[in-house]
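To start, the structure itself, in structure tokens.
Removed from the display is one protein chain of the complex; every other protein chain stays in position.
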Amino acid sequence: MIRNIAISSTFHLFIVLITAMSLPFLSKKPIDLPPIISIELIQITDKTSIPFAPKAKKIIEKIKKKEKLVSEQAPPKIVKKEKPDAVPLPDEKIEKVKKLEEKKQNPEKIENEVKQVSEFEKEELFDPNSIAALIDKSKEETAETNKKTNKITQDQDRSIDMTGLSLSEEDALKAQIFGCWSIPLGLPYNESLLVRIKLKLKPDGSVIRSEILDHARMNKPGQGFYKVLAESALRAIKLCQPLRVPTTGYERWKDLQLNFDAREMLGG
Amino acid sequence: MELSKIFKNTFLVILACLLLSACATQKKVETGQMQGDVYTGTDTVKYLASGVADRVFFATNESVLTTASRDTLRKQGAWMRKNSDLTFVIEGHADERGTREYNLALGERRANAAKDYLMTYGVAGNRLSVISYGKERPIDSGSNPLAWSKNRRSVTVKAN
Partner (left out) sequence: MLFRYLFILIILLPIKAFALIEVDITRGNLSPLPIAVSSLSIDEESKESFNKILKNKDMGLEISIIVENNLKQTGLFNPLNKNAFLQNPDIAHLKPRFEDWALIKAQALVTGKVIFIDEKLRVEFRLWDVLAAREMMALTFTTVPSNWRRVGHIITDKVYERLTGEKGYFDTRIIYVAEEGKKINRIKKLAIMDQDGFNTKYLTLGNELVLTPRFNPTNQMVTYLSYFRNLPRVYLLDIETGVQEVVGDFPGMTFAPRFSPDGKIIIMSFAMDGNSDIYTMDLENRIVERITNHPSIDTSPSYSPNGKYICFNSDRSGYQQIYVMKSNGSNVKRISFGKGIYGTPVWSPRGDLIAFTKMHKGKFYIGVMRTDGSGERLLTQNFYQEAPSWSPNGRVLIFYRETKTDEKGEGFSAKLWSIDLTGYNERLVETETDASDPSWSSLLSN
């Protein structure tokens, strides 16, 4: 019994001492700071320069590596194109298809497209003799823009410290639709929850026409939830009109595809 | 840190501890009524005859008879053999800390454990019927281990 008291007192004293050492100074007055309200002005530019989370950085590293591979492939093709007649046509198509695939891997590639399109737009007269030369230039351009994008991502590390943030147009559109989309709560989360909707837009961002891809799934028995999900996506688009579209480059985004994916929100 | 500050803080902490510490409850008293999980007290016990307790107690989820239980049942058996015109109902009960249907089965198991033991002491099986009440008829409505241990029981009741 006495031993127990002794042990108990020792432990209690120990705790008391520890607490006493770490107790804050009660007598000092607290410092009065005015509340700090931070305001961020986000500019909408062509490219996102929001600091990436570590995970995202890894993804970008991967994409950079892929980019390098692609640009290495490009030069050999230049050699082929120098041959006249038969070759240019099919190669053109392959070239374009390659670009589309690349675009999917790396959103930044869209910018390459943009530049190319504007190049073509500017050209009013197509000199038949110089088409081959044009094609060569475009290839060079992809190589150059690749290098440029590489440079920019390297520069980003510096730019974070110096200038502010800017949202890309894509991010602005996403943020807008996030706010409008009421995800139906009752969906089963072990099914495919992806609805793709193709939109035709007016320059002011209003929707001329919307089309649900996988339309056949809407009426399949047992896939009732797909119809519900698709309808919620359509409602989101309706609510969000007029969409926050870029002020320029209408030709670029007048056909838009929105991929509504509820897995992240409902994942269980 | 200054020494005076340490003393001041220590004093404050001790004061706070004294204010916050609760008084000890009578838990010490209760260990006298439970051995492990099994109730060993006499609170709810009734007597069939002088010195013959009417019930035995069990550990959680168990239907095994403790030494004390076997002792009680031997006394019950002896008394039953002396009063051979009486018949009995053995009620099996469980505490509330389990699912209802399983507790019905557990109560039946406990009652049969008592009945089987009585039969080995010469009481005819046709004098003993068994009924389980699961957790439906607690003797103590408390929500604490002591109350629960009193409810885990097998009770012998005179039928006629």
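Order as written gives the chain letters A and B; numbering starts at 1 within each chain.
Just so we're on the same page, contacts are C-beta pairs under 8 Å (C-beta built on N, C-alpha and C of every residue); 3 or more make two chains touch, one makes a residue touch a chain.
As the structure is a prediction and not an experimental result, all values here were calculated from the model.
Contact with the chain not shown here comes from a single listed residue; of B:S4, B:S50, B:N126 or B:S143, that residue is B:S143. Of A:A20, A:L173 or A:I212, it is A:L173 that touches the chain left out of the display. Residues 61, 63, 96-102, 104-106, 108-109, 112-113, 116, 130-132, 136-143, 147 of chain B touch the missing chain (whole complex, contact as defined above). Considering the complete assembly, chain A touches the hidden chain via residues 85, 88-89, 92-93, 96, 100, 103-104, 110, 113, 116-117, 120, 126, 128, 131, 170, 173-174, 177-187, 198, 223-229, 231-236, 238-239, 251-253, 255-265, 268.
The criterion applied here is as follows: only the chains that are shown with their structure count from here on.
In this assembly, the C-alpha centroid of chain A lies 66 Å from the C-alpha centroid of chain B.
Contact residues of chain A toward chain B in the complex are 12, 16-17, 19-21, 23, 25-26.
Taken in their complex, chain B has these residues touching chain A: 1, 5-6, 9-10, 12-14, 17.
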